[in-house]
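We show some of the complex, not the whole, and keep each chain where it was.
By letter and in written order, the chains are A and B; residue numbering begins at 1 in each of them.
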Amino acid sequence: MLEDILKQVQNGTLNITAAKEQLATFENLGFAKVDHHRKKRQGFAEVVYGEGKTAEQIISIIQALRARNDEVLVTRVAKEKAELIQKELPELIYNEIARILYWKDETNTDRTSEGYIAVVAAGTSDLRVAEEAAITAEVLGSEVRRFYDVGVAGIHRLLFHAEEIQNATVSVVVAGMEGALPSVVGGLVAHPVIAVPTSVGYGASFNGLSALLTMLNSCASGISVVNIDNGFGGGYNAVLIHQLAQKG
Amino acid sequence: MLEDILKQVQNGTLNITAAKEQLATFENLGFAKVDHHRKKRQGFAEVVYGEGKTAEQIISIIQALRARNDEVLVTRVAKEKAELIQKELPELIYNEIARILYWKDETNTDRTSEGYIAVVAAGTSDLRVAEEAAITAEVLGSEVRRFYDVGVAGIHRLLFHAEEIQNATVSVVVAGMEGALPSVVGGLVAHPVIAVPTSVGYGASFNGLSALLTMLNSCASGISVVNIDNGFGGGYNAVLIHQLAQKG
């Protein structure tokens, strides 16, 4: 692209002021490519973090997104706020457990996904974070299979699903309290595991610190970790990996 | 015992100075009973923490113990120090991995133990602490079975031994890094589990803090925790529980 601009300058079809303007858009450094790549690969341009934004702010961001492209993903939206937004933008869908507000073009069928992402969660209290991961992945176009309430204290429940988890492309493993589940899953599978600690627990869980440290210190290989309660991050990372597996 | 002293004072067989002396021993408050109970039940009077004591200090403590009773257990003794002590007291046995120096009356056969204590360890690096627990328990008269290198990242190795661990009276479960093993064992067994975090690990293990928090937050019931690297504490607690199971 840089070469194109220079050639036009050379042959006089582009004046210097216009050339400077175009170069100033950083096209020549490849920044803008990022967004093009994202959109092209994921059918998705931008994710909105809803926490701390008013309904009005979110509405105006969504309207800008809708003007440019088809799809919308807003995380951390409380129910009341979602309802205010939906009044204005009734085509949006709200998932209350995941606290996600989204719109996707269901008629878009060229994103046929091979394989699936496993979202594995330790306890029922971790559901909220697990669903944030799962819905994120689904809205971004991946198939998801859920394996909930399979905490390590009842290891047979997890083992019952071992084969189906092993056959996934990538796993998102969500756990609070002692956060041991990713280690066990990591030992069972041969694919990447994204570990998501949650703030579920009390006392010496220190709001998720215990689960976070557990996951960072996992003796199983192939595990990487995102922030406490960051279900979105878990889902997003899994989608990036899952899409790589589609490409080949 | 208080009553005995008072009766002797009453009937004049004990003068007041002698009575005061005896009462000052706190027999009347039951303190001394503790030591009698301990010795009687455990065949053991006192455990010596060797760290920070010189060979000379340990020798003189052992000589005092030997004068009063039969058995000796000194923990955290480095090899060089142990050799110095053994020169003076050649009947002592030294276990290098557990760093324990001890003497027990092997001819004493009235401590026939029913059942056994399971000492379970995650990785080979945790061996030192696991052996401190195991040797402690054995010196204090309990039978021990060892289950080593059964960390959660290879859960099948643990499950292979599940039944034998289930049949123990009590388990001591030793793990560093993420420290997840006690949660899994706790979910498999119906007996008390003593969890021992170790300082094995690096980075965000923070010298055992990670494993400690994991164990305190275990979602499995029936788990209690001792200090980081406190193999002795794990073994000692297990012995107390194991002996209760003998008594009935």
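Note that contacts are C-beta pairs under 8 Å (C-beta built on N, C-alpha and C of every residue); 3 or more make two chains touch, one makes a residue touch a chain.
For clarity, every value in this text was computed on a predicted model and none was experimentally measured.
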Review point. So we've got 2 copies placed here, but how many does the whole thing have in this file?
Key: 8
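Simple rule for what comes next: only the chains that are shown with their structure count from here on.
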Practice item. Could you grab the centroid distance between chain A and chain B? Build each centroid from C-alpha atoms only and quote it in angstrom. Key: 49
Revision key, fill the gap. So, in the complex, the side of chain B touching chain A is made of residues 122-123, 151-155, 159, 177-180, 183-184, 186-188, 201, 203-206, 209-211, 213-221
